[in-house]
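Following: one structure in structure tokens, then a few remarks.
Complex shown without one protein chain; remaining protein chains in place.
Here is chain A:
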Amino acid sequence: MGWLLAGLTTWIGGWLLNVWLARQPATRMVQIAVPIIFGLTLIIVWECVVRGFGISKVLLPAPSLIAQTFVASLGLLWRDFVQTVVKGALSGYIMGCGSAFLMAIAVDRFEFLKRGLLPVGNFAAALPIIGMAPIMVMWFGFGWESKAAVVVMMVFFPMLVNTVQGLDDTDAMQRDLMRTYAAGYWKTLLKLRLPAAMPFIFNGLKIGTTLALIGAIIAEFFGSPTLGMGFRISISVGQLAIDLVWAEIVVAALAGSAFYGGVAMLEKAVTFWHPSQRGR
């Protein structure tokens, strides 16, 4: 009962604090404090509810237990992280986005590719991951290579479509201006069209970050060496080590946020001139 009361108090307290903060002048401190207070409140309420109702740890472990498991298995989590995120997701992401980018330039240059290849890309994007993953395992083996292949298939299409769209984002007047400067195709591409396409390209890159992580983790469900976040999540459920599952989820959330945040920061640096980035 005491725990439930504590949870209720925390919830109301956090709420009131945030309401009060929201009425203050919107300084940077306030902007950072509000989501942190919200997150902390959520975690404390979770802890209190689990303890208050005596929820079994094989159903929902308390945050404190997850934190303990996290610290106790740092080495394991790190090896899983390297296997899944660095080897599987990141290499697949770079290969997938890189090839999609080059393909987009070719598609944009040659009309027949646009008509022939885009529908194929569309088709590949519609393939369900649970259908592809076992096939990739069959083709590329149980190691990280098959996971990277799944990631390539997942990120390729959003990147392709966004880049093609972005390359179309200049109007006739701008291109005419380049022509009056006597700029050829490559000069126009480099100096005008690619910079103009940057917001779209980064859109594709940002969508790709989360897809890459999901793809790499899910692909490990369908055959993997005894390593990796997806492997650990799928086997730990069978072993009722739900606290370890949550620890892996924490790693995935941190990695995903950092990955997305990194690309967003890069975007800010590269497209500082774009209206959407000004005044931030």
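As a convention for this text, a residue touches a chain if its C-beta (ideal position, glycine included) is under 8 Å from a C-beta of that chain, and two chains touch if they have at least 3 such contacts; residues count from 1.
Keep this in mind: contacts and distances are computed from a predicted model.
J.: Any idea which of "Multicomponent Na+:H+ antiporter subunit C", "2-oxoisovalerate dehydrogenase subunit alpha", "Hydrogenase maturation factor HypA" or "Thiamine pyrimidine synthase" UniProt assigns to the chain that's been left out?
T.: "Thiamine pyrimidine synthase"
J.: I'm checking contacts with the chain that's been left out. Which of A:235, A:250 or A:270 qualifies?
T.: A:235
J.: Of the listed residues A:137, A:161 or A:178, which contacts the missing chain in the full complex?
T.: A:137
J.: What is the set of chain A residues that contact the non-displayed chain in the whole complex?
T.: Residue positions of chain A that touch the missing chain: 56-59, 134, 137-138, 141-142, 220, 222-226, 231, 234-235, 237-242.
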